[in-house]
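A single protein chain has been omitted from the complex, and every remaining protein chain is retained in its original position.
A, B and C label the chains in the order they appear, each numbered from 1.
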Amino acid sequence: MGGNSTVTPVAQSKFLSEVERESGQRIMDCYQCGKCTAGCPSAASADVTPRQVMRGIQLGLAEEMLDNSMIWLCVSCQICTARCPCEIDIAKVMESLRLMATRQGRAKERDIALFHRLFLKSAEAGGRVWELGLGGFYNMSSGHLLANVGLLPSMLAKGKLEVLPHHNKKAKAAVKRIIERASLLEGK
Amino acid sequence: MTHQAYAYYPGCSLSSTAREYDVSTRKVFEALGLELRELEDWSCCGASAAKGINHLLGLALPGRVIQQAEEANLPLTTPCPECYSRLRFAAYEMKDEATRKQVSQVLETEIKNTGAIEPTLKIIWQYDGDLRIKKPLTGLKAVAYYGCLFVRPKDVAAFDDQEDPRSMDDIVTRLGVEMLDWGFKTECCGAYLSVPKPEIVYRLVYRILKGAKQAGADCVVVACPLCQANLDTRQKAIEERYRVHFDLPIIYFTQLMGLAMGFSAQELLLDKHLTDPLPLLRGKGLA
Amino acid sequence: MARIGIFLCHCGTNIAGVVNISQVREAVKDIPQVVLVEESKYMCSEMGQGGIREAIEKNKLDRVIISACSPRMHENTFRKTVADAGLNPYLLEIANVREQDSWVHADDKEAATEKAIALTRTAVAKALLNQPLTPKRVGLTKRALVIGGGIAGIQAALDIANAGHPVVLVEREPTIGGRMAQLDKTFPTLDCSSCILTPRMVEANQHPNITIFTYSEVMSVSGFVGNFKVQIRQKARHVDSVKCTGCGICWQKCPDLVPSEFDTGLGGRKIIYVPFAQAIPNVPVIDMPNCRYVKHLEAAKEGKKLPPCRICEKLCPTGAIDWEQEDQVLTEDFGAIVVATGFKPFDYGRYTEFGAGKYPDVIGLLQLERLLSASGPTNGELKRPSDGAHPKTVVFLSCIGSRDERMGKPYCSKVCCMVMAKQAILLKDHDPEIQPYVFYIDVRAGGKDYEEFYQRSQREQGVLWLRGRVSKLYQDNGKVIVMGEDSLMGRPVEIAADLVVMATGMEANDGAVDLAQTLHISYDTHGFMVEAHPKLRPLETNTDGIFLAGTVSGPRDIPETVAQGSGVAAKVLGLFSKDELATDPTVAYVDAMRCTGCFLCAEVCPYGAIDKEPSRDGRLLAKVNESLCKGCGLCVAGCRGNCINLRGFTNQQVIEEIMALCR
Partner (left out) sequence: MSLDYEPRIIGFLCNWCAFAGADLAGTTRTGYPSNIRIIRVPCSGRVDPLLILKAYQQGADAVLIAGCHPGDCHYVQGNYFARRRFALLRQFLDYLGIEKERLRLEWVSASEGRKFARLVKEMTEEVSRLGPRKDTVRRPVKVATE
């Protein structure tokens, strides 16, 4: 982890209990077998593995565990959760770390965080998600201007993407209101 | 047979990228005498985005859908695993009384959280009546790809075996298709990472497609719009990148059902896939 | 007036650190008839016990209350102490203020002190009604039953027999030998398993003091230590073992082959068969459901015709085949019972992510033992099951069905790390081109020369140990792809293997729970039988006269199993060194004046300990047979008129306890 600095482990850290509370998982049950990592679709592309995330929490390394790419590359596929011999819901832990990071305004993988935000924006704007718009906005906002563009012509030709957003007025109003009220009430 | 009706939640994907899944699902249900009543003014379930930003929002968006079904007084169903998973999660977490109250507060209406939520796949799997097959799909070899969200997690969503699910295999076998055993039934395709991190998805999908090819499949049967999109629309790029030739059509199980029930390939929008299934189906005399 | 002495133990700080002893002393010292309250730092120490003896003699105590640890811990110790001072040991009562007070209420000293007072008072109330009791003496049968003919059972039987006592060895399979007979070579010395096992099997078979019943099971057990009555069912072999010479003509000529249990399904055996060449006894059994003659008879019943076969019968030179043979039930007397029914390997088919047992080139440890064995299904040539090819890349997965909460098996199976090391070395010996990889979580190599052995596998043999659990296996073009993590590197790794070996853990054997229930001994949640004390009485059960040896009580390797076999023999011999045994005097007794002769008590007594005896006026009344009564008290609760009572736990005593506790 990190690889170039000395770690000062903190037993029973505040961070550990925060993650345990947020996720409802017993992190100290993890005996570092690596089964989660071995099956994880994203681990190979991330800076730390899911097992190392669990270890980092055990050691109380709050900064590093909130600022890595793994928690963002996790797609909640639950493979880790299904196979963990200690019955830890690792996917839930990842989700909790994402939430904690978001609350602190951290996001190591800005693109993915951005994608999530735009997704919600799209839902807010139309009540339902407009996938073409989502892709387009994403490309513009992320700066990956040409990402996925190669696909566009064939997808449009096949009618796979609707060119116009299919808004629904009532749904739109409802979603807007829900987003407002949820942000208001979250944490209360 | 008793007439059964369901509150139908298609979800965002099925009304755009995955229209063929929507269309074929409706046709199959109708043919089986199962009624789908689409929820009026339904809204997005929030997918994986909402819960990652605000926990409560991740419950309230699906919560609205659940509440709409309650109003309609019907069991809720959806073909999309992502939606299904979100709905189930919300229902699961709302078993906690405080959470249920909180969600009700956001929605400004009482949500009872007592209704059934089942995916269309499960309903069809458990359908024990006649499948009204007019034209068995003999000669076709396929593998079923389930992805993640129908089989995980165990206590919330899974209705089939976690590592070796059977539901789609059982259904499609009844259509006359030879279903092959393989090792990737429930491996992850990378989901929405195909937009922000296509590299990861290439790697994962390559493995899955290779597995399907090795098993000897002519095509891959799916039940998820995201899986379908990743396996279908990324196939060409993957073939180029890894210098392989797959040419594996990725077909919704409902499209195959429709075909066996006698609907035409065009009616089932089988011509909408990027990896064209028509040559294969025509070659076998099935379309 | 009684003269009661109360002894308050501090147990170092175990009790005194929580319970305010002086407060207890104050509270109990004025209880009527209490003449003395004393304290000791360690009541069970020589000094503590000496103090008790002295106090009894000096103060002429006739009741002793010890407020200390659980009576399950030291009741016997203190009974001896008071007996040494001339007091009847049943006039002692113990208040459990450690296990059930100071240790569980450490966070509330006041409540713990209050409870200590209540418990001590209660002991006084009960003790006042204690009666002096004297154990009866009964004889014993100096003959041992050993259940299970694995190495543990064989060792125990030999050691008991060599000391001159008769032993009956009951084995469920057609031969003795157990799992060890299936092994190729054994760690850490790599001596051939059958070379060291077979001589023992032969010795047991030829021993004048040992009778072996194979293909047999224990049906029921009654009686008590020194005097067990056991029913044994000998299943029909359909071969007369007196006539049979073991010539082998029958099994050579029998036309049908089915998968061999002994070869873990990798090889075949005939329908009439001995499980392996050195089987003891060397008498075959006929596997009736699979036999052609039986199928012929069944078909005939339905009016169909099938050839009758009976080749074995025709060719047997001694006329030993006996179709009429039936199961036999023998009833035998024993003084002691040794349970050594072993383990079974975990079924790796429960791991669906590893192919649910459907991938042919994914096998278990025991299967690899058979493949490596010169007497195995491939004559020791290493061929993988799918296509018979010689594997070059072999991957081991540790902790299969061990250390896994998901499988309900949190425990470590203790031997599989070493077995993996052994097999990896043996693979290298077979074919230096083989590259073994071992995925492990921790290497458990704690035994004499074990660590050196494991190190050797890596240093000298080039076995690559990878720290991490594997997540998934899948088949790909004749390979099994292993997806794991090297957790030391922190990177996912993938290996394309020709053969994958699951280090299956040890599970309780089939039928273990049934057997435990038949014997009335305890077993744990995993089906392993429970020792009387995990450290200090590892070979005994909570039932006197029934002992445990080997893997029946938990995973262990051969050296430990053999040590237990010998250890258990010492326990049995200790028992047999006596000519009579003292029985527990806390038995039931009938008040003949009140008994109405309804025999509700007899109906509930599990031991048939209630006799019907005519009274003077000719009515039949209940009478307790004291050598059969085990003191459970069911009869007491069953009798409507309070006419039967239990010594040491009389109704009046329990009522006194209730009243004291509810104060």
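Heads up, the rule we're going with is that contacts are C-beta pairs under 8 Å (C-beta built on N, C-alpha and C of every residue); 3 or more make two chains touch, one makes a residue touch a chain.
This one's a predicted model, so the numbers in the text were calculated from it and none came from an experiment.
Though it is not drawn, the left-out chain touches C in the full complex. Which of C:Thr189, C:Gln206, C:Thr525 or C:Ser577 touches the hidden chain is settled by the complete complex: it is C:Thr525. Touching the missing chain, out of C:Ala106, C:Leu257 or C:Leu620, is residue C:Ala106. Only one of C:Thr134, C:Thr245, C:Ser615 or C:Gln652 touches the chain withheld from this view, namely C:Gln652.
Panel shows subunit C; residues 70-73, 96, 98-101, 103-108, 111-112, 114-115, 118-119, 122, 513, 516-517, 520, 522-525, 530, 542-543, 586, 591, 604, 606-607, 630-634, 636-638, 641-642, 645-646, 649-652, 654-655, 657-659, 661-662 of it touch the chain omitted from the view.
By definition in this document, only the chains that are shown with their structure count from here on.
Subunit B and subunit C, compared by their mean Cα positions, are separated by 51 Å.
Counting partners per residue, subunit C has 353, 472 as the residues that reach two or more other chains. Residue numbers of subunit B whose C-beta contacts span two or more other chains: 162-163, 187.
Residue ranges of subunit B in contact with subunit C, taken from their complex: 161-164, 181-184, 187, 210-211, 214.
Residues 1, 31-40, 43-44, 48-49, 51-52, 79, 83-87 of subunit A are the ones touching subunit C in the complex. Residues 353, 399, 403-407, 441, 467-472, 483-487, 490-493 of subunit C are the ones touching subunit A in the complex.
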